[in-house]
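Here the complex is missing one protein chain, while the rest keep their positions.
Note that the chains are named A, B and C in the order they appear, and that numbering of residues resets to 1 at the start of each chain.
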Amino acid sequence: MAGSTFGRILTMTTWGESHGAGVGVVVDGCPAGLALCEEDVQRYLDRRKPGQSRFTTKRNESDRVEILSGVFEGQTTGTPISMLVRNQDQHSKDYSEIAGYYRPGHADYTFDQKYGFRDYRGGGRSSGRETIGRVAAGAVAAGFLRELGVTVTAYTKSIGPVEVDPGRFSLEECGKNKLYMPDAVAASEAEAFLEEKMAQRDSAGGVVECVISGLPAGVGDPVFEKLSAGLARAICSIGAVKGFEIGEGFRAAKMSGTMNNDAFLPGKNGGIRKATNHAGGILGGISDGSDIIFRAAFKPTPSIASEQKTVTKTGEAVSVSIKGRHDPIIVPRAVVVVEAMAAFTAADMLLVSMSARMDRIKAFYLL
Amino acid sequence: MAGSTFGRILTMTTWGESHGAGVGVVVDGCPAGLALCEEDVQRYLDRRKPGQSRFTTKRNESDRVEILSGVFEGQTTGTPISMLVRNQDQHSKDYSEIAGYYRPGHADYTFDQKYGFRDYRGGGRSSGRETIGRVAAGAVAAGFLRELGVTVTAYTKSIGPVEVDPGRFSLEECGKNKLYMPDAVAASEAEAFLEEKMAQRDSAGGVVECVISGLPAGVGDPVFEKLSAGLARAICSIGAVKGFEIGEGFRAAKMSGTMNNDAFLPGKNGGIRKATNHAGGILGGISDGSDIIFRAAFKPTPSIASEQKTVTKTGEAVSVSIKGRHDPIIVPRAVVVVEAMAAFTAADMLLVSMSARMDRIKAFYLL
Amino acid sequence: MAGSTFGRILTMTTWGESHGAGVGVVVDGCPAGLALCEEDVQRYLDRRKPGQSRFTTKRNESDRVEILSGVFEGQTTGTPISMLVRNQDQHSKDYSEIAGYYRPGHADYTFDQKYGFRDYRGGGRSSGRETIGRVAAGAVAAGFLRELGVTVTAYTKSIGPVEVDPGRFSLEECGKNKLYMPDAVAASEAEAFLEEKMAQRDSAGGVVECVISGLPAGVGDPVFEKLSAGLARAICSIGAVKGFEIGEGFRAAKMSGTMNNDAFLPGKNGGIRKATNHAGGILGGISDGSDIIFRAAFKPTPSIASEQKTVTKTGEAVSVSIKGRHDPIIVPRAVVVVEAMAAFTAADMLLVSMSARMDRIKAFYLL
Partner (left out) sequence: MAGSTFGRILTMTTWGESHGAGVGVVVDGCPAGLALCEEDVQRYLDRRKPGQSRFTTKRNESDRVEILSGVFEGQTTGTPISMLVRNQDQHSKDYSEIAGYYRPGHADYTFDQKYGFRDYRGGGRSSGRETIGRVAAGAVAAGFLRELGVTVTAYTKSIGPVEVDPGRFSLEECGKNKLYMPDAVAASEAEAFLEEKMAQRDSAGGVVECVISGLPAGVGDPVFEKLSAGLARAICSIGAVKGFEIGEGFRAAKMSGTMNNDAFLPGKNGGIRKATNHAGGILGGISDGSDIIFRAAFKPTPSIASEQKTVTKTGEAVSVSIKGRHDPIIVPRAVVVVEAMAAFTAADMLLVSMSARMDRIKAFYLL
């Protein structure tokens, strides 16, 4: 069954394999009249591209995006925006060996079980290159959100045991190190940790945190289309994500009601604000006007040079050591993917929320 | 926008408020020929009903389900199964006071922001009674899964600081205590902890763990319809859930690749098995034939008798103490809700997976 | 697969069989703040109920609707509106005979082929009673449309060979005869024709026409979600409909471009109008501000008392004569069903169209 479309009013449909002709996405439902050019998208893609540091694969892809439709004279037209990135640096030979056995921690075995065979080159559809379409779509969504005063910012919260210290938190710092960590000291420690892992032919995991600011109260629906549920699905659909939490998350399970409840207080201009934000900006699945804050746990890169036990397609035991160019950690390049998925989800839910109230619909149509 | 339907091939559409005429669900897409009667559904509803112990609200609802359609001569007909539970014990007076202010930790404020007004009686649509429809639908899905040899089992993993000890884990024990904890010692400690919280007019949170056994390899799709993403959405759509993790979850972020990868080994009858199950049964979003294991973090019950600061609808600061009948902990009654959502997701994805391979489709249609 | 949900932003999910406990619908996505009571819905249901004249089945159902959720203090709350009509006059004995053979022109055979068995009582899910849910949902949609100045009006255009004469067309007359024909003379002729058919133990077909007035230009999307495509699906999903056409319809296939094109002319207040409306109010799948006009062809009632050849479930040839209470013509009771489906489609598409333009979205959110 079709599984590559995400969103309800604003949708993205991604396609492409690691070593096919290219990867891409069709963004449908984008409102007409949004300024958009290839450079807007390219800026996002550049943040996930390989070869940025010694912690990312040396695969040399320029990953240039081409907008094929849906934009006219610098503006979106309301029709589908098709975006294409050609694959270029395809070392298919590197992968010929893995056609015959199942890499631990990868989707080789499950793809074969599901489809009967697989495009084994570079992981095919299960490759991280699949996220290029997501990031391109996220760039469009982020542009849409900016017009409404909404920003989405993700960063590396931790790498292995090294966590950002809240006392040193600086978003500015985030752009200065290749690990996208908003804490220079932690970034430096994390780099040392990663060097050690690489020396051990091993890999590491980490946590990405994301903040959505400026989202008005009232976005998200009760029951199945909660903003939290939508974000959970969006984030857990990213390869290597094993956990998702919002606000206090798993910590909330150990807190008492008096600690975890956020008191309401009178705000500016007769409005209402919260004294704290344990909830992470969502109550009953609906945004409360505070920052939306959530985290995603990424497992360590499964491709490691250390020897591992596995079996061949025909069930024979073998020992393997994964060659090729692999990131020792997924997190730094995943930061922009998290941001893209969060932006897309928020943009879609903002559009969804326009139809919630009769009085606003009447004002929309009768004025 | 419609937000009360869940699933793709097998869907449930829930409806109802805490103090309206009733709550219910329409299950659509259920295959014809599944044995189903009201008692099958009632057994599941009885596990979530109030008044089971001193830790659950004393609201006295018999919550009897009526199947209105879709079943003929004891079997599903393939048409929508409509199920209705009338609300009975509606103490609307208890709630008249809360019409005017916003309860901290509840959806009162966000509903007003979204819809302009709200059915304030007992939380209306954001009440825990909304889950009755989910549980009824989950009972149907669980029956479907049983026919295919798949079982879904959830239990309380922790309450506040009290965790189940793996060394004492016993599913049998789970049914013997009212906290649904598979560990008699932990259950006893947790009860003491909850007594303390109640004495403090406070509440507690906890973690539910769930295991899906017998699911064949190949269920779930790459990209957006990963089994993990579907479960994440399903579980995070339950009120009070603040976190979701699969397999090692957030722990995986601190593990190295050599620790977290599950080696493949030759299995029985020429098959393949995994040496460990850090992945929680899902690789690349697709089931690998191992047990699917995930956890959900529930926040403490927001309704507490302690005094809290909040504001009225018109923005004036007030101090409130939530009266009425409220569970000091949501977790024990949420166990069956988690199980229901997991069963529904697994059943739907099993149906989805039937169309993955041309050879099997030909065998299906041409034999 | 689930097939009983219609709509995208505004959805209805219908359920129920002819001789089960009842029939009903869940309307989800209805904006909050729309005035709604049971009487609003009942008025629509009364137009389709049996026993209105000698041309409709004598089955005596009061078909009283109960609103179970989604309405509070006389207004919709934005949450699902569940509506229930209990089945009352169930002469199941009348149908015991048809369990064994396949009625020509009915869905008995195809249901058995699809599902392996069927609820044969009164046609089960394929009964005309299935439309009760549609009509109830359509009543909600019509109320929504009225708030925006949009009206939907259907009537009988022809019965067998008897057509409404445009020169005598009078909507007022439509409510005066039981055939819902806007032409007293044609209605009288049609009645005579139907008497003749009944005497022959035969049945008749006819055409329903529907006009949507007041719909603003810009509703409907290019490509697959054209307003025309949505209406086509909506109308052709009604049992017994065998044809759908919009504007000139099949006549357009015989016209030349110069005849069929509608010239644009300067309109009032700097606006634009069309000199004619051959298009039926839709250009490129999008409403042009003129009346939307379409027609639906209904086949003759398949249940006839005349003897017919058919086969039993086990494949033996038999001769049957359908007993029980059946309308000699479906059209008069189908008029309100067409109106309901048109209203629901238009309402949904109006909501969909709110997200088409960036400037309007900014005005919506930033004012």
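By our rule, a residue touches a chain if its C-beta (ideal position, glycine included) is under 8 Å from a C-beta of that chain, and two chains touch if they have at least 3 such contacts.
What you are looking at is a predicted structure, and each value in this text was computed from that prediction instead of being measured.
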Identified contact with the non-displayed chain, of C:62, C:88 or C:113: C:113
Absent-chain contact - pick from B:43, B:176 or B:362: B:362
Positions on subunit C contacted by the hidden chain, ascending: 1, 3-6, 8-9, 14, 102, 104-107, 109-111, 113-116, 125-126, 130, 158, 160-161, 197, 200, 202-207, 216-226, 228-237, 239, 241-250, 252-267, 270-272, 275, 279-280, 282-289, 297-304, 306, 308-311, 315-317, 352-353, 355-357, 359
Contact set of subunit B toward the excluded chain (per top definition): 9-10, 29, 31-34, 76, 78-79, 144, 147-149, 216, 222, 350-352, 354-362, 364-366
Chain not shown, touching residues in subunit A: 1-5, 7-11, 13-17, 20-24, 26, 28-29, 32-33, 66-70, 72, 75, 77-82, 84, 114-119, 124-125, 351
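Note that in this section only the chains that are shown with their structure count from here on.
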Shared interface numbering between subunit B and subunit A [over half = same, under half = different]: same
For subunit B paired with subunit C, centre-to-centre distance based on mean C-alpha positions, whole Å: 38
Length of the line joining the C-alpha centres of subunit A and subunit C, rounded to whole Å: 44
Chain centre separation in whole Å, for subunit B relative to subunit A (CA means): 26
For subunit A, residues that touch 2 or more chains besides their own: 8-9, 216, 222, 352, 355-357, 359
